[in-house]
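A protein chain is absent from this complex, but the other protein chains hold their places.
So, chain A:
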Amino acid sequence: MNQAHVPRRDAPSNGRGRLSPIARRRLRVFRGNRRAWWSLWLFGLLFAISLGAEFVANDKPIVMRYEGNWYAPLFVDYPETTFGGFLPTATDYRDPVIRAQIEDDGWMLWPPVPFSYQTLDRDVEGPIPSPPTLRHWLGTDDQGRDVFARVLYGFRLSVAFALALTAGSIVLGVLLGGIQGYYGGKIDLVGQRLIEIWSGLPVLFLLIIMASLVEPNVWWLLGIMLMFSWLGLVDIVRAEFLRARNLEYVRAARALGLPSRLIMWRHVLPNAMVATLTFIPFLFTGAITTLTALDFLGFGLPSGSPSLGELVAQGKNNLQAPWLGITAFVTLSLMLSLLVFIGEGLRDAFDPRHILSSISARPTAQERP
């Protein structure tokens, strides 16, 4: 009698590609959290703008026309001789001579902010750092560089760095945690002890030592931090795999004869990903703050790179120029708050209690004898 009654499907089927019902429910819970939903949009918008930073703030025109020809200085480096200069070096479009030369027989379309993050504005009025004006929306720093441009590029660099670090940590953490959890036994024991030793290494000292040995750049920094940032994930993933490997459907998959890698990939990983996903926002904010802190201390990105940490340091050194400190503070707190809100939303969406309460008293919950 139970067999005759096949439950009605409440969602239209469109093949196997559709979201699983659990994922759909989670999406619904996440969207129901308005703060997280708006934060995600706002953060996405800011990041999208910063991705196109070259079009927003640059010391080169986007497109230009000169003597009947089209040029795209944003993408191609033209030597100065092209525009009637004397040296075969890259054109400085901000040079008044070149500028006059070009505008004589053509035109240039400039980005809204005609400064890049490393452009030194020599025509700024008054002493530097100069306060916000129409020319420099957020003022200049103590070398005469446009703060808005630096924030824009710095935001992009921070987020990109954090993204790369998070992605790398997830790959490493899930792989190593998964292997330890799934196989257990000696592999687990040895792996855990090695990780304990590894996590005892002082990261900051390593970075300082490295800074004296090589010229630090983004990749070095990323590499060194990646060596340690996955450690936090391992415990969670390992615990999830350890639990899941004894679940009955994992045993069923083993009985089917599936090889371990397929079982881990298809059956265990989806479970572990839930724990991992809720951890991502924290990895992300952690990566951003670490990078900022290192830059602040001067052990981070090479000097001249657009970095929020450096802006904080400048704000500290130039208390008479509050726009530096305030800009850094607002940027960082906005970015981190948005990420925390998104993280909260994610955590709630993946919280089974939250999901249960949203589907309270479904018939399936009653069926179990």
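Simple rule for what comes next: a residue touches a chain if its C-beta (ideal position, glycine included) is under 8 Å from a C-beta of that chain, and two chains touch if they have at least 3 such contacts; residues count from 1.
Operating definition for what follows: contacts and distances are computed from a predicted model.
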Quiz prompt | Protein that the absent chain corresponds to, by UniProt name, given "ABC-type dipeptide transporter", "Cytochrome bc1 complex cytochrome c subunit", "Simple sugar transport system substrate-binding protein" or "NADH-quinone oxidoreductase subunit F" | solution = "ABC-type dipeptide transporter"
Quiz prompt | Residue of A:Ile22, A:Ala167, A:Leu194 or A:Ile209 touching the missing chain in the full complex | solution = A:Ile22
Practice problem: Among A:Val29, A:Ala253 or A:Ala328, single out the residue that touches the unshown chain. | Solution: A:Ala253
Practice problem: Touching the hidden chain in the full complex, which residues of chain A are there? Just list them. | Solution: 1-3, 5-7, 9, 13, 15-16, 18, 20-22, 247-249, 251-259, 262, 266-267, 270, 360-361, 363-364, 366-369
